[in-house]
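Every protein chain of the complex appears in place save one, which is left out.
Letters A, B, C, D and E mark the chains in the order given here, with residues in each chain numbered from 1 onward.
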Amino acid sequence: MTSGQCLMIVIGLGLLFLAIKKRFEPLLLVPIGFGGILANIPGAGLAYSAFENALHAGDVQLLTELASVLQSSAEDSIKGLVGAYAHSDASTRLLAEHLVADAGYTNGILYNFYSVAIASGIAPLVIFMGVGAMTDFGPLLANPKTLFLGAAAQFGIFATVLGAVGMTSIGWMDFSLADAAAIGIIGGADGPTAIYVSSMLAPDLLGPIAVAAYSYMALVPMIQPPIMRALTTEAERKIEMVQLRPVSRREKIVFPLLLLILVALLLPAAAPLLGMFCLGNLMKESGVVDRLSDTAQNALINITTIFLGLSVGSKLVADKFLDLNTLGILSLGIVAFAIGTAAGVLIAKLMNRFGSTPINPLIGSAGVSAVPMAARVSNKVGLESNPHNFLLMHAMGPNVAGVIGSAVAAGVMISLVGG
Amino acid sequence: MTSGQCLMIVIGLGLLFLAIKKRFEPLLLVPIGFGGILANIPGAGLAYSAFENALHAGDVQLLTELASVLQSSAEDSIKGLVGAYAHSDASTRLLAEHLVADAGYTNGILYNFYSVAIASGIAPLVIFMGVGAMTDFGPLLANPKTLFLGAAAQFGIFATVLGAVGMTSIGWMDFSLADAAAIGIIGGADGPTAIYVSSMLAPDLLGPIAVAAYSYMALVPMIQPPIMRALTTEAERKIEMVQLRPVSRREKIVFPLLLLILVALLLPAAAPLLGMFCLGNLMKESGVVDRLSDTAQNALINITTIFLGLSVGSKLVADKFLDLNTLGILSLGIVAFAIGTAAGVLIAKLMNRFGSTPINPLIGSAGVSAVPMAARVSNKVGLESNPHNFLLMHAMGPNVAGVIGSAVAAGVMISLVGG
Amino acid sequence: MTSGQCLMIVIGLGLLFLAIKKRFEPLLLVPIGFGGILANIPGAGLAYSAFENALHAGDVQLLTELASVLQSSAEDSIKGLVGAYAHSDASTRLLAEHLVADAGYTNGILYNFYSVAIASGIAPLVIFMGVGAMTDFGPLLANPKTLFLGAAAQFGIFATVLGAVGMTSIGWMDFSLADAAAIGIIGGADGPTAIYVSSMLAPDLLGPIAVAAYSYMALVPMIQPPIMRALTTEAERKIEMVQLRPVSRREKIVFPLLLLILVALLLPAAAPLLGMFCLGNLMKESGVVDRLSDTAQNALINITTIFLGLSVGSKLVADKFLDLNTLGILSLGIVAFAIGTAAGVLIAKLMNRFGSTPINPLIGSAGVSAVPMAARVSNKVGLESNPHNFLLMHAMGPNVAGVIGSAVAAGVMISLVGG
Amino acid sequence: MQSDIVAQGLELMLYGMGSVVVFLALLVVCTTVMSTTVNRLFPEPLPVRRASRKTAPVEQDEELVAVISAAVHQHRTR
Amino acid sequence: MQSDIVAQGLELMLYGMGSVVVFLALLVVCTTVMSTTVNRLFPEPLPVRRASRKTAPVEQDEELVAVISAAVHQHRTR
Partner (left out) sequence: MQSDIVAQGLELMLYGMGSVVVFLALLVVCTTVMSTTVNRLFPEPLPVRRASRKTAPVEQDEELVAVISAAVHQHRTR
């Protein structure tokens, strides 16, 4: 066992501790942490492809053959051959895979899970459908202006992109623009969106990005309140908001379709994410396919979550995770959360100044999404200043707006950087 | 956005309206309609393969390379290259796929769903297993002669095949024999059977065939009653039937096995469909695997339905759906339903004339299947003439016989035309 | 229909009879028996790959082409071509597959199920996760010494390996060492473990091995009692055991992680099986992911069981199952159970002699696993001698230890023989 | 060729409809024979048990409903 | 090249944040229009039905709770 594998197993156990004892997003961190341990079992190769397993365990003859197929010099290290493989064209890769298969090497089981669940893009989309089927757009429809708060909080995403490229330009890290975009999405506070984007733009960084996204989502009750208190006055925190109007069932049915049409017209790159989200929501609100909606919210999302978590865990393999970049990602991620929170609160203050109906700026922080944790934080901080002021339903508006906002940001990233 | 895509999105919204507002088979038409909208989002390419996405978005150099690989002239249009690809042998296709993959194009998500769920044949079979687990053969076993009504109603299928080839021979349409067979199956009034057959015999027509099948199944309460009234006298509609004998649990366990053995001996091409159907029914009736039976009727069939619906939706992409043939299919489909209904009623009248026990000819129309809608229609029309005459249980016999009948017809089609 | 197919259909019906009427492990034997019937439907080719279907149905020209691709003489029989295919390298196989695909042959549906569910290793692992989520390690933690009984009962596995190679050496059978190892695992009395090991070491024997494993597990109440009575005295059977101490929730959470770490350090080849088992158990005991644990115990394990059963059934195709080796496997399997039972009882007697706390040797037989049947047998036989002596909870310790023991044995086999 | 496809269609119709009718007719015969055999060899030991299994919860439910409605009545008339 | 990536990052930020704001602003407008239209054309026929559907079980539950707690009370004070 290398020291790296040992360290990663300890990190996996640490994630399990946080998930089980501290209740940090346990639904994801239990399978991720466990998958991380499985991925680092020495000699088992569960997280490696057949090709990587052959490189780690193969004899000299096989390695020489592979090197000749990949037109790489035979003295190359494993890393060299992996690199040569990655840069070969598809037919050369196929040839190498044949050699490896004939020598009896197979994909590790976590590698298979990753291919089916994440590389194909299916698991995050299915989870997004389930989240859609659990989302109530009522508060958002009652007060559509809160969509601006969901937009504002996405500033954390783009500020982080700038931070990542800045760190690269001063030589601290080595991120490409695609890497920076994927790292920024951590600030969207939305697990499946972050996984979807990084599987497309920066699959190598998926492990740390997913771990950062879920960990910081769990830390929202610790990260946000100081920022919220620092940026608001006591008087602002006491603002009571007018009660939300009732929303008709028809509006709730039409809204996901409206959103879908807007996406179709303006932002096709966000269509998979927001499309599946809208489908889930439409299944729920239409009231005619309760069977499907229930399954999307239960059996299907649970099954997918297990395999998604294990697949993310497969990216915690030591030689990919233990890297200076991971530290960079973790520190950029928390900055993204902080900036998003601040931007949400500040824009809420601005809207309050220029709008007619009063807005408590504390609900601005809920715009980062992290549903429903961030909305609960808004409510809790509000109650500290005014024990009769329940902001929860008001904060749900920006909260679900934040989900839409970061999916839109994801679409923009993919269309600008991934093309 | 092309006008075709725009029209298809409107059609998708129309299907959703019918599903949600009019309750037209919402379990399928919600995902189909939604998938149809997703498939037509301009620039997203969700319903296209990597190859098609490359053709739509690729630069001149890639297109020239592809043309040379496919030995097609470089000036060919997209349609020409698609045709050349379809007629190439497997290794040429593989080569083209490599080129496309190296250029960074990937399959759309709906295309992937279609490949996994429908092209493999799995989704319709799994749904058929779930339907089997929900089917009660009791009324059929109590009165096996009603199987003849299930046979008679399949005449709609074969009459429609003749109609389709007739339309081709006079030049209105351009259907091959395989196309005609797949279109005819609409008359079977059985969604998964229609999808299964057309995925094998006419994948290009799967979109309109599935839409027609589910739409007309939802329209059964409007299509059937006038035909039933026209073909029967008031006296016939008043006929009361003798009460069904109780059926023992043993009979219900042996029946699916008997049906399976008969299929095995006589009609292997129907074995996948009827085999999965019998398995579902055996799981239910055996009473020893309630866990599996419950899952087949709930989580599994619901998950499969979502992906089946989206996959069918992927075939509603404008440049494949908007075609004169679609109009032909829609009009042939409704004729198939009408003929099937009429045949069922007429054979019931015939059996009534020559048999000893009275048969109300209204239950003949239930032979088209469309479980349990058609049986309810028989009951309702019967009650109009004789308010004390409940035909529902009597009509369930031909109703489930119709499922078997159209699966048998499907097997015959596949073995005769698909070979 | 060949006589072999006819016989196999009768065997399939026999398995269904045992499952439904005699309640022999119905959850597995219903889908296995049904799959066995489907696999032997003449002309349907449901259990064959596209290549095998082409060999059975193809014309002379195609067979000649295939023979030339596989560099086999054109006069070869089907068996010859299958052998040539199996021994070709991956690129030759790909070429043959292209030829076959171009000629319109496709994989049978059961063959597809087998590839996805078993050949990939996923289904047995998912079932093991579900079993882990249903397992209570409390009795084992209260009395860890019972792990030795779980170890002892695995002697049946290795004695059977010796028996299989012995039969080969005297010429009765023709088993390789890998075959012998896979056959031995039947003695582990653990369905998914047996399927997992034989899918890796002896896929050709998977059918009879799985059928033997599940049949004998169902026969545990008949196989074990005579052996238990023969090896113990009345006085020993009357021994009352001290009540088990309560086990804290923390211990139950730490135990699966402890087991995982030990596996990671000492036996990576057992990591997939025991890893998924521990994950399931951790999900249950942690109490923070009840959604996932419930799904793993219900929808997910049920869905997987259906497809696992059908996939095993695909290996009951006549020309692979009807073989002298099958008889050898069936007879070796029951010997394995008997030896495992005896070894468990004898070591329990030994521990009783040298240990301080009394152990009723009847709980030793529960070490073969077959959870919870074997533990119930221990309890029942104990009650015959002392009607106030409830051994059930005491026997659950060796019972779950037996699951761990045979998974460890599986890992040893795979690392020694499969490498 | 165009009349050819019509001929093929006709053939498909005749052969297909024939197969469906023959298959289902055979199924009628086999089902009737099976039902007779099963009911003669194993005369209804199970339907009764099943019925009792089914009615038990219904009775319980009825009882519960009776009890609760009685309690409601009592509650309202107090 | 290193300042180049910063320039690209800035561009991504401006264009991206702009797109998000424009898209969500448009969504605000469309949603407002949609809500107004829907509520004008189809004035709440459904919320009421839904409300009744929702409240029905609640009322029943309350009644049940009342009945049972009454019974419990009676049972205890006996």
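To be clear about the criterion, contacts are C-beta pairs under 8 Å (C-beta built on N, C-alpha and C of every residue); 3 or more make two chains touch, one makes a residue touch a chain.
These figures come from a predicted structure and were not determined experimentally.
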Among C:129, C:151 or C:220, contact with the omitted chain is made only by C:151
Hey, which of C:65, C:251, C:294 or C:319 is the one touching the hidden chain?
-> C:251
Of C:86, C:242, C:324 or C:416, the residue that touches the missing chain is C:416
Taking the full complex into account, what residues of chain C touch the chain not shown?
-> 140-141, 144-145, 147-148, 150-151, 154-155, 157-159, 161-162, 164-166, 168-171, 176-177, 180-181, 246-251, 254-255, 258-259, 262, 266-267, 401, 404-405, 408-409, 412-413, 416-417
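One rule holds for everything that comes next: only the chains that are shown with their structure count from here on.
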Mutual neighbours - chains that touch chain C and chain E alike | A
Based on the averaged CA atom positions, which chain is farthest from chain D?
-> A
Is it true that over half of the residue numbers where chain A touches chain B are used by both copies, so same, or is it different?
-> different
Compare the CA centroid of chain C with every other chain's and tell me the farthest one.
-> E
Go ahead and note the Å separation of the Cα centroids belonging to chain C and chain D.
-> 37
Indicate the whole-number Å distance between the mean C-alpha point of chain A and the mean C-alpha point of chain C.
-> 39
Using CA atom averages as chain centres, what separation in Å is found between chain A and chain D?
-> 49
Touching two or more other chains - residues of chain B | 298-299
